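A single protein chain has been omitted from the complex, and every remaining protein chain is retained in its original position.
Our next item is subunit A:
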C-alpha cells in the first residue's frame, strides 16, 4: 500500500517536471531573440511612464522630457556642463537692452514631416503653450514675455474660469521674416538666451495645430530622432535617426527604443541580463553593488536636484532668523548622506547648485555643524525649547528616514523634541503649504529648468514667487534680495549677472528662510552594447551621442 502511494506521488512529480521541461524547451527557441532589440545600431533605454502626452509645452517632468529631447532641438543646446551652445536652430539671440531680443534662425532646419522650421513655428508654439485654455503645464515660462497676461483666461475668486482670454497671441512676439523674430520681455532679463533651451521653447510644425491630441501620441519634432510608431502608454515608443537633421549633433545610432518600466528594479535586472541598454537610475539598494558589478559602465554625475527644508516664516516661532540659523547649524548633513543615502547625494553647502556657473563652495555659513553656536543663537533668540518641532514632508516618497534623522540630530544637539508630520500625500501636502498650513520646517526639492543661478533664486524665494503663483513656500520676502536678483537679470554680461546673483544668495543664506540639505547625484548603468552614455546636469542622457557597438 505504501508503495502505491509513493507511485502516485511520483506520477504527480513527473507531471510537474514535464511541465517545467517543456517550458525550458520553449525558452531555448525564444532565448536567442531576447536581446534582439539591440542589434543593427539601435539601443534601448528605460523611462518611467511620462506624465503627459509628448508635447514639449506640456512636458515638465523628467520622463517625458527625456523623450521630447530626442525628438526636438531647440534654439540653443546645453553642453555637458550646462553651458549654452549655439548648435540648435538659432544662429544668434541678441539684444541691446536685455528687453527686446532678436532671434535669428539658421537655414535648412526641417520637421520630421518635411516642412521647414521657421520663425513662425516658434512664435505659434509659444503662443499655443501660453494660451491658458490649452492648459499647457509649462505656460508660466512665458510669463515674462509682453502680452502673456492677455492670454490668461479671467477667473473669479474661487478660481472658476469666467470668460475667454483677451488675445490669442502675445504682443511681445513678432515675426520679422522666415528666419527672424523678436521677443519683447516685460523687463530686462540678460539670462533670456540661457532659458530657451528648455523644452517649453521648442518649435511646433503646422500639423500640430490641426490636431494637438493626435500629435501627443504621434509627435513630429525637428530633433535627431523621429518617431517610428505612436507612443503606447505603459510600453513606450521607438525612434529612428532623422536623416535630414540639420544640426551638427546628429544621431550616432540608428535608433532608440524607449521602454516604459513601472518598476525600476525590473529595468535594472534587464540591464544586468543585457536585454536593456541604459537606465538613468539605479535602485537604491543596488547602489552599493552597482559600481563593482558594472565597473566603468556605472556612471555617477552631479544633477541639478536641490533638496531643502523650508521654514514657515509666517509662523511667529520661526520669524527670528537666529532660530533658523541655529537649526541649520545643528544638522550634520554628511552623516545623513552617508548613513541614509549611501553617498548618492552630496551635502549642500550653498543655495546655488554646483551644476551652474556661480556656485561657490561653502557659500552657506550656517551649513557646517556647530552645536555650540547653534545653542547660543537659540538662547539669544529666546526660543521655547519645551515645545516640540513639527517636521513636515510628503508621504510615500522615501523622506521618512532622513527627516527623522534631522529630528534626532535636533534632539541630540539642541535638546529639542520633534514630531514627524509625514502623513499627507503630495496632492494634499502642496496645497497645505500654499495656504500657510505648515507648522514647522518642511521638505521640498527643486530641479532646475535652465542652467542659470537665477533659476535657483527667483522662482523659490522672490516676492513675485509667493504662492499660489510660485514656489516660495517659505513666504520669504526681502526687498534687498529681490533687488539684487533684478540687478542680476539686468546685467549686461554673464560675469556681472553672476556677481549680483551671488550677492542675492548671500542675503538669502544670512536670512536662512530655508536650510539647504542636499545636492543630487545621478546614477546610471549601461550595457556593453553602447558607449558614449553621459548623464547631463538635467539628469538626462543625450541620445544623439550614444554609439552602438557591433
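Methods note: a contact is a pair of C-beta atoms (placed from the backbone, for glycine too) under 8 Å apart; a residue touches a chain by one contact, two chains touch by 3 or more; residues count from 1.
By definition in this document, contacts and distances are computed from a predicted model.
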Protein that the absent chain corresponds to, by UniProt name, given "ABC transporter permease", "Sarcosine oxidase subunit alpha family protein", "PadR family transcriptional regulator" or "Hydantoinase B/oxoprolinase": "ABC transporter permease"
Selected residue (touches chain absent from view) among A:78, A:402, A:418 or A:446: A:446
Of A:116, A:137, A:188 or A:532, the residue in touch with the unshown chain: A:137
Contact residue for the chain not shown (choose from A:41, A:116 or A:467): A:467
Among A:425, A:480, A:495 or A:528, the residue in touch with the chain that has been omitted: A:425
Missing-chain contacts mapped onto subunit A: 5-6, 8-9, 11-12, 15-16, 19, 23-24, 26-27, 30-31, 33-34, 49, 51-53, 60-61, 132-137, 139-140, 143, 152-153, 155, 158-161, 165, 213, 216, 232-235, 259-263, 265-267, 269-270, 272-273, 275, 424-428, 430-431, 434, 444-447, 459, 467-471
